[in-house]
Each structure stands twice: as C-alpha cells, then as structure tokens.
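Remarks on the structure that follows.
In this view, the complex is presented without one of its protein chains, the others remaining in place.
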Amino acid sequence: MNRLRLGWRKALNAIMLSLTGVAALAVVSVLFLILGYLIWNGGKSLSWDFFTKLPKPVGETGGGMANAILGSLKLLLLAAVMGLPVGLLAGVYLAEFGGKTFSFVVRYTTDLLNGVPSIVIGIFAYSLVVLPVKHFSTLAGGVALGIMVIPITVRSTEEFLRGVPGTLREGAMALGASKWKTIATVILPAASGGIITGMLLALARVAGETAPLLFTAFSNRYWSSGWSQPAASLPVMLYTYAIAPYEDWHRQAWAAGLVLLGIVLLANLGTRLALSRRGAVRSI
Amino acid sequence: MSSTTTTVESAAPPKSGPRALVRRLRHRDEVAHTLTLVVAASILLITTLLVYELWINSSLSRAKFQWAFLWTKIWDPVFDNFGAAPFIYGTLITSIVSLVMAVPLGLAAAIFLSELAPRRVSDAIAFLIDLLAAVPSVIYGLLGIFVVVPLVRTTIGPALINTLGYVPYIGTLFRGPNYGVGFLTAGIVLGVMVVPFIISVSREVLLTVPREQREAALALGATHWEATWQVVVPWARTGILGSVFLALARALGETMAVTMVIGNDPRIAASLFAPGYTIAAVIANEFTEATGDLYLSALVELGLVLFLVTFVLNGLARLLVVATERGGGHA
Partner (left out) sequence: MIAVSPGHNAAAARLAPQMSIDEPVTVGSQREALVRFQISDLNFFYGSKQAVFDLHLKIPANRVTALIGPSGCGKSTFLRTLNRMNETVRNTRFDGRILLDGQDIRKMDVVGLRRRVGMVFQRPNPFPKSIYENVAYGLRINGYRGRLSELVEHSLRRAALWDEVKDHLHKSAFTLSGGQQQRLCIARALAVDPEVLLLDEPCSALDPVTTAKIEELMFGLKDSCTMVIVTHNMQQAARASDFTAFMLDGKLIEHSETSKLFTTPSDPRTEAYITGRFG
C-alpha cells in the first residue's frame, strides 16, 4: 500500500477532526462573548435609577427605563392571557381528541404560524387593532405577542400530553372515568410540569421580541395607563437607544440588554434544566 | 316510550342511576371535545385572517404596480413609486452570506458533537448552543453595532479587501468604501444567529445514523474522518439540508439585528461592504413613517412577499426533516 498516501490521509484526518472541534469551540464562545460584553458594559451602567426612573428628555443624561420594564410586563401579561389558553386547549385537542385529517391541518397551520416572521405578525396586529382606532396601543402589542405564543405552546402541550404513559390513561379509564375526566384529573396533572415549562419558554421567547411591537405598542416616554395607550417595552427601548447618537443612551442600552438577556437566559436555563431532569429533550 | 327502548333500558329507570350518569358524562366529553376543537380551529381562523389582512392591505400597491413590483429597483416615497427589488436583493444577499458562514461552521460543529465528543460533553455543549438560539434578535443587533461593525471596518474588511479583493470576479464583492455597516456585516451577524439551528438539527440527524455504517467504513480501513465525511454525513444529508432550509427561513425573516447593522440604504450594489436594505428592515424602519396609503400598502405588500417566501421554505424544510426521520439515508 502506498505509504505516502497513507501519511497524507492520516494528516488530513487529524486536521479535519481538529477543525470540527475548533468550530464547536468557536460557536460556544460566541455565547460567552455575548454574556461577557453585556455583563461588562451593562453591569457598569446598571443602577437603581435604571429600574425606577423614567427616561429623561432627549439630550439629557440620566433617567431609567422603569416604564419600559412595566410595559414589557403588561405586554407579557396580555400575551399570556390571550395566547396560553388557546395554545393549551388546542394542544389538548391535538393530543387527545383529534381526527386524522383535521389534526394534520391544524398542526401544519400551527407550524406555518410559527414560521411567520415576527414583523409580519406585527403588520397583522396593526391591521387588526391599530388601524380601526388609528392609534397605537398596549393591547395591539399584546395581541401580536399573544399570537406568537400560540404555536410554541401548542407544540409543547401536545408533546407533553403524548408523553404521558398509556398505562396511566388506561388505569383511569378502567376505573370508569370518562374521557374528559381522565384528561382533567390524570393526564393534565401528569404532564403539567412539562406544559408549564413550555409556557414559560414561550413567554421568554416573546419577551425579547422587538419587531412586532414597533408599530403596535410603539413606544412611550412616560408611563402608559390602561391598555389602549402606546407603551414602552424593554426591547424597543434597547433598539431606540442603541441606534441613537447619544453616549448616555448607549450606556443605558447595554444595561437594558443585560437585564433582557438575564431574564431570557434565566427562564431558558431554568426551564430546560427542569425539562432535562424529566428526561424530555427539547429541540428548536 | 316505544316498546323497543323498554327492552334495552329495562335494567334501570331512565331519569336517574347509572344510565343517566353515563349520558351526563358523555355530554361533558362532547363539551370538552367541541371546546378544544373550536379553539384548535381558531388557529386556522387566525392564520387565514392573517393572510387575508396582508392581501387586503396591500391591494392598493398590488393594483398599481402588479408583478413589476418585484423587479422595480426604485423606492421613492416622494413620488409614490415603489419597487421591491432592492429589498429582495438585500434579503437574498445577506441570507446567502449568512449561510456561507453558518453551514460549514455549523456542520463542522455538529460533526464534532455527534462523532467526536463524549456523550455528556456533547449534550452539555448542545445545551449551551440551544441557549444561544434563545438570545433575542435585538441583543445580537446591539453587539452587532458595537462589536461587529468596528471589527469589519478596522480588521475583517481590510483583510478581505487585501486578499480576496484582488481575485477576479469574486473581487468585485470586496471593493469599494468600507464603513463597517453593510451586507457583509449583516450577513455575519445573521450567520451567527442561524448557526445554532443548523447545529441542533444536524447533530440530531447525525446521531441517528446507524453505527454499522460507520463501522463498515472503518472496517475497510478508512480513517475516522473518511468514514464520517464519506459515509455518515451522506446518510444524513437530507436532514442536514432540511436544517439549512430552516436556517435560511429564519435568516430571511430576521429584522432587528439586520436593521441595526445593514446601513438602511435601498440600493443594489455589487460590493458586500455597501450599505443595503432587507424587506424586514425597511418595514421596521418605515412603517410608522409611511405617509399615504400607497406607501403603507407597498410596505404591506413587502410583508406579503416575505410571508410567502418563508412559508414555502419552511414547508420544504419540514418535509426534508420528516423524510430523514422516516426513511434514513435511502435517498
């Protein structure tokens, strides 16, 4: 056998295999890079003011993002109230009741909705809620985020319901429980851990969304009362401040980024760890 | 009561007892069934409504520009002349750049995670990469502005200009003034954003390749790399392709990170260092400033175009991933 060729093959082997390791390392290091920059730059600018003060007028330094934090919370609440029940019930339907073709159509449409770019969802919410009344509102933002919550929740609910072992189901039915009773008292509780974590993940996902809010909830330099006024939100503030020419605003953008990422990562870490302990694997 | 029913129900009185109970329960079952069905159907309603609204609100623009909208290069709000070409171009270019970066990187990392890393290390790293996928777009944009843009302006840009800029044909991509923002920067940021999807799906697909395939190649005297690249990866190629389509669909719809680093200039330029615009970015920037119904309608039409493209791509992607799950490498 050709000795030179073998040498070349083994060299290539070593090079290519190391390159794959380098690639994996590079990708993982991006995560730590992001974290590092945010902690360094955001940590410097984080203060009590950030969480409690309103934004100062343009050009003045100081102020905070208290209204944006509240706004994000209100939007999340709306999204949860509107999207989670829909997602849950639809998931129950797909896992427990569904007929073959209708289920297929529903699942396909849910996947479709999941893949719609968030800015297009924003256009949809705009045409539904903003256009008729001709002003931006917290409600419109909540609708947009609520729609985004639905497909994620449907998928995870169905997944965890299906994961309940058949023996549990049969045990309940053998005792004479009707279908809905089995679902409500046995299956849902059994899957509840996974379903709740799925919901939290969905909320964590939309908490960071900016695009659909740009022309629904828009923004607000002050507190927004009620649900029909435009509202500031953390991601939109971050965006506005980051692209502006003011140093002070850049500082605050980093702080906002740190807070936002902190929330999103903690939610993801917490839920994924809880999920993996149950043995469920979550794919993107 | 007719005589037929009395023979069947002779065991118990109809108004109380086990039979009535069963009827009540079945009634509740049906309520549950109907309720969840209606909710599930509402998803269909929402989606149909979405398409409808996109269609209706773009009618002005569609009526005026027809199909020419897709290849008109002008975007002129002042004279109410709108064309999608610069944005389609920008969306395509940035997505292609992102894939050029993300596919080799992602596939290599996926190979490492499925072939080389011990299972626990692989799972841990896959977990971290899933976290990367959860980072919001606007934060990628933030880092894009303050880290990648200066990097492209001072380091990466000049490096590329001085090397690839002199190669015939490809060189035109790397000429011209370099301000740090532009197609290349947007492509790089997008690439980083979509790489976790490629890794996650490809890794899962590679892990399902039967051990005997790799062993057969090794038993013939192949090196580890040869067995992986020539046998394992081809077996999984359908699923890997699906992951690329998924990544592409994500890249096309990305808004915030792109609009923060692309320069927001509706021009078609050959150089990757030129500022540009994507469909999602122009909608994000100009939607609230749109004066006039035609202007807004044109923006909605852009949204419709984006929706259709991502719809087709996602459909293809799902098909490919499902095909691997079912048939293995028999393609």
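A and B label the chains in the order they appear, each numbered from 1.
Criterion: contacts are C-beta pairs under 8 Å (C-beta built on N, C-alpha and C of every residue); 3 or more make two chains touch, one makes a residue touch a chain.
Predicted model only: the values in this text are computed from it and were never measured.
Undergrad: Quick one: which of B:Ile43, B:Leu60, B:Val231 or B:Ala249 touches the chain that's been left out?
TA: Checking the options B:Ile43, B:Leu60, B:Val231 or B:Ala249, the one contacting the hidden chain is B:Val231.
Undergrad: May I ask you to list the residues on chain B that touch the chain which is not drawn?
TA: Looking at chain B, the ones touching the missing chain are residues 118, 210, 212-223, 226, 230-231, 234-235, 329-331.
Undergrad: Since one chain isn't shown, list which residues of chain A touch it in the complete complex.
TA: Touching the missing chain: residues 1-2, 5-6, 9-10.
Basically, only the chains that are shown with their structure count from here on.
Undergrad: Report the inter-centroid distance (CA atoms only) between chain A and chain B in whole Å.
TA: About 15 Å separates the centre of chain A from that of chain B.
Undergrad: Can you check the complex and tell me which residues of chain A touch chain B?
TA: Chain A residues touching chain B: 9-10, 12-13, 16-17, 19-24, 26-28, 30-31, 33-34, 37-38, 41, 85-86, 89-90, 92-94, 96-98, 102, 105-106, 109-113, 115-121, 123-124, 126-128, 147, 150-151, 154, 178-181, 183, 204-205, 207-211, 214-215, 218, 235, 238-239, 242-243, 250, 253-254, 257, 260-261, 264-265, 268-269, 272, 276, 282-284.
Undergrad: Can you tell me which positions in chain B touch chain A when the two form their complex?
TA: It comes out as residues 25-26, 28-29, 31-33, 35-37, 39-44, 46-47, 49-50, 53-54, 56-57, 104-106, 108-109, 111-113, 115-117, 125, 127-143, 145-147, 192, 195-197, 199-201, 204, 223-226, 229, 249, 252-256, 260, 280, 283-284, 287-288, 299-300, 303, 306-307, 310-311, 314-315, 318.
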